[in-house]
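Report on the structure given below.
Only a single protein chain was left out; the remaining protein chains are all shown in position.
Letters A and B name the chains as they come in the text, with residue numbers starting at 1 for each one.
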């Protein structure tokens, strides 16, 4: 479990640079999409929403990296927080439709009328206010992460066990959201959105703005993450990851340390999910599928776990690859994704960032800590 | 029946693992400022005793008092914060961190995750770290990664971290295992130096080392105290000889 062992690796200059790159790319793409179509530099709306989607995924990757790369918790259920954030945003967007739905009811979304519900469930109250919905985006996933993490870390559930129950968590949520009775549109989820804060979601300007907002939020998440993992807290995280019981005898409470980063990470994922929904135009229970969570782990692994910039890089590259692959050779994508898992775990334990760093700065090869030191904490 | 003049008071403690009695009615008392050496053959219960004092293992019966407080209901971080530091048999430092980062985490004070998040190094902390580096003779290695250091250096770093905690009582488990003779004697000097301000319990096999410490020795056997007293007296005890040399 040795990564990031080089001195100074936790100063993360890459994170700042990546934040700048993300914002610049988002602004450039957004600007280019505003050019007239005749202009050779024009970028289509499709590319803009694709880029927005990638950046939203990058936030999910960043959140996975925070807990896996730094705290050593392999989460197989982080897409749950992403999807919950998405649903919270989706609730607001549904309410924005107002009386323009098929049934023309100013209060109830179409699917509720279809279920012949007479009034809004209490948890939908206030979701027509943007600020309240945005609060839900942050609070609901954070609360779930808090309760789950508190229970899990306090009783020292770790390693593979923890991975499996995170998977069970998102699986249970998926089954739940498929239920019509839960009040989130069942199978179909929430969709047919019209506008956000009064701006039509389908105009190029709104799309361009959303892309820039996503870029800025991702950059912000990168910078805050750098603050979290860069200083003494980052050292403590690494200490907990590599020798949890030792930190206890120093007087730290590893469960609280993990809980803090876990909840913070869930909130980043949730913001990513909320932005994702504005640009993709739909959120349904499929987003909770365990496979999605595991896929987001491989983005991090490809980019380089334990490096903030790597998570972003991995998310964008793998999803770009997926888009191209599924367009050319749809039936081979699963082979490609499967191989990516194998190749990365076998040959690229530090991901692309791990390839790049030694070239830049020929750091001496570090001593590998004995496997057995950490195994006890994990198994 | 507790004696408030004692720093550590272990009384009638027993613990059983799946039917095996690891500790059997063990009692041990330590006065403030005392250094005690604990010896005993493998399986005598030395490490389990440390586990009980530090809260890693809960005793089935008996009490453990530290500065008058019962430890048996407390968890490891709470006990550590009360002022008990522990050094493991195998050097356990944070290998991915540098020496300075290791020491920084050990410094007494900030422990809650939020305050760690907001903490920035203070002048006092820098001073403390400089002092610890000097004490452990690791000044030259300050920015080296702990994982890349030698076994002895890791032992010393861990002792430095223990000092950083500023505990009232140090539990030291086999500190000289795998050290050269010179390192061993230097470690004995270091522990005596530490003992000037703090109480210490040392578990060790190495008799030369125990002799160099020159303190009261407690012999454990099958989870109970077999003998207690100065080394010369204890090593003349026929029961101790039998336990160590076989029957």
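The working rule: a residue touches a chain if its C-beta (ideal position, glycine included) is under 8 Å from a C-beta of that chain, and two chains touch if they have at least 3 such contacts.
By definition in this document, contacts and distances are computed from a predicted model.
Chemist: Refer to UniProt and select, among "Ferredoxin", "Cytochrome-c peroxidase", "Urea ABC transporter permease subunit UrtB" or "Acetolactate synthase", the name of the complex member that is left out.
Modeler: Options "Ferredoxin", "Cytochrome-c peroxidase", "Urea ABC transporter permease subunit UrtB" or "Acetolactate synthase" considered; the missing chain's recorded name is "Urea ABC transporter permease subunit UrtB".
Chemist: Taking the full complex into account, find the residue in A:41, A:102 or A:168 that is in contact with the omitted chain.
Modeler: Within the whole complex, the residue contacting the unshown chain is A:168.
Chemist: I'm checking contacts with the chain that's been left out. Which of A:98, A:159, A:230 or A:321 qualifies?
Modeler: Within the whole complex, the residue contacting the unshown chain is A:159.
Chemist: For chain A, enumerate the residues touching the unshown chain of the complex.
Modeler: Interface with the chain not displayed, on the chain A side: 1, 74, 76, 148, 151-152, 154-161, 163-165, 167-169, 171-172, 175-176, 178-179, 244-245, 290, 294, 297-298, 301, 331-332, 334-335, 337-342, 344-346, 349, 371-372, 375-379.
Methods note: only the chains that are shown with their structure count from here on.
Chemist: Could you state the distance in Å from the CA-based centre of chain A to that of chain B?
Modeler: The answer is 44 Å.
Chemist: Provide the residue numbers of chain B that touch chain A in the complex, in ascending order.
Modeler: Those residues of chain B that touch chain A are 54, 56, 75-77, 80-81, 85-86, 88, 92-98, 101, 104-106, 110-114, 116-117, 119-121, 143-145, 147-148, 161, 165.
Chemist: Quick one: which bits of chain A touch chain B in the complex? Just the residue numbers, please.
Modeler: 2-7, 228, 231-233, 235-236, 238-239, 242-243, 245-253, 256-257, 259-260, 364, 366-369, 373
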